[in-house]
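As you look at this complex, bear in mind that one protein chain is not there, while each of the others sits in place.
Then we have chain A:
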Amino acid sequence: MHIHAYEKIWLAFAIVLILLLLGSVTYGAVGPGVAMVADSEGQIDATALDEDERFAEPRVEQVGENHYAAYVVAYQFGFEPDPIVVPANSRVTLHVTSRDVIHGFEVVGTNANTMVVPGEVSEITVEVGEPQEYGLLCNEYCGAGHHAMEGKLHVVPREEFESSDGGESA
């Protein structure tokens, strides 16, 4: 089959571009350590979250030195707890599940973003910096009140976090 010389150059360029793109993602995974939401957590009965010790009382708790876990339930049309309160300059693992339909969980202006599927638990770990108030929104259509589904993520100074009893009553 005859392939024109220019065509061969273009083909080579295209393959190099593809390899570069794959390389950049691979670097992101092994270098800065960007992990994907995955099937790390088992399934859960979405109709019986009340009986699950993680999600019966959605909350933030300390799980390690400067490492916190947030258990969040998304529902038509809101998030629990709201606000989610975490201490500044810490590492936070978010466990998010849904009580009803598919939702999204997005911390506005950041790359903390995941689908929330009933029956599954989404796990993402983020580094939080200085105290700040972030908006939280659902970015997957979830019913007629979808546009009203919002919440807050408060990053507060450590002292304030500790005095507020792990965020539950914040």
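Simple rule for what comes next: a contact is a pair of C-beta atoms (placed from the backbone, for glycine too) under 8 Å apart; a residue touches a chain by one contact, two chains touch by 3 or more; residues count from 1.
As a convention for this text, contacts and distances are computed from a predicted model.
A single chain of the complex does not appear, and UniProt lists its protein name as "Cytochrome C oxidase subunit I", one of "Hydrogenase", "Oxidoreductase", "Cytochrome C oxidase subunit I" or "Peptide ABC transporter permease".
The chain not shown here is touched by just one of A:7, A:57 or A:159, and that residue is A:7. Across the interface with the omitted chain, chain A contributes residues 1-4, 6-7, 10-11, 14-15, 17-18, 21-22, 24-25, 28-29, 34-39, 41-48, 76, 100-102, 104, 106, 108-123, 133-135, 137-148, 150-152.
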